[in-house]
Each structure stands twice: as C-alpha cells, then as structure tokens.
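With one protein chain withheld, the remaining protein chains of the complex are depicted in position.
Take a look at chain A:
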C-alpha cells in the first residue's frame, strides 16, 4: 500500500497509539500481579481469605 508523501505522519500516529495502548495494558497487568501477590502473602500469613471473590484464587 502506497501511503504517499505523508506516510511518516500516518505510521507515527499508529505507532504512538500502539505504544500508549501497550503501556496501558502492561501497566494494568503489572499492577494486578502486584496486588494479587500482596493478597496472597496475607493469605499465607493468616489465612485471611483475602483473595476470596477476586477471581485470583486458583492462579
């Protein structure tokens, strides 16, 4: 596909969007893992049932 003389602007737009969306998703996953780890450590410490209802019990 020939994007013409403005190809750089078009590709840069899509690349930037992919970068920001990728960062958003990765940050969300990283944050979830951190919270799950913290709840799991509470669970191991006291058997508090901290993970109950979070959907992370069996992972």
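One rule holds for everything that comes next: a contact is a pair of C-beta atoms (placed from the backbone, for glycine too) under 8 Å apart; a residue touches a chain by one contact, two chains touch by 3 or more; residues count from 1.
Here is the rule we use: contacts and distances are computed from a predicted model.
Student: Which one, "Heme exporter protein C", "Ectoine/hydroxyectoine ABC transporter permease subunit EhuD", "ABC-2 type transport system ATP-binding protein" or "Response regulator", is the UniProt name for the chain you do not see?
Tutor: The chain we cannot see is recorded in UniProt as "Heme exporter protein C".
Student: Applying the definition given at the start, please give the residues of chain A touching the unseen chain.
Tutor: Given the touch definition above, chain A has residues 1-7, 9-10, 12-14, 16-17, 20-21, 23-25, 27-28, 31-32, 35-36, 38-39, 42, 45-50, 52-56 touching the missing chain.
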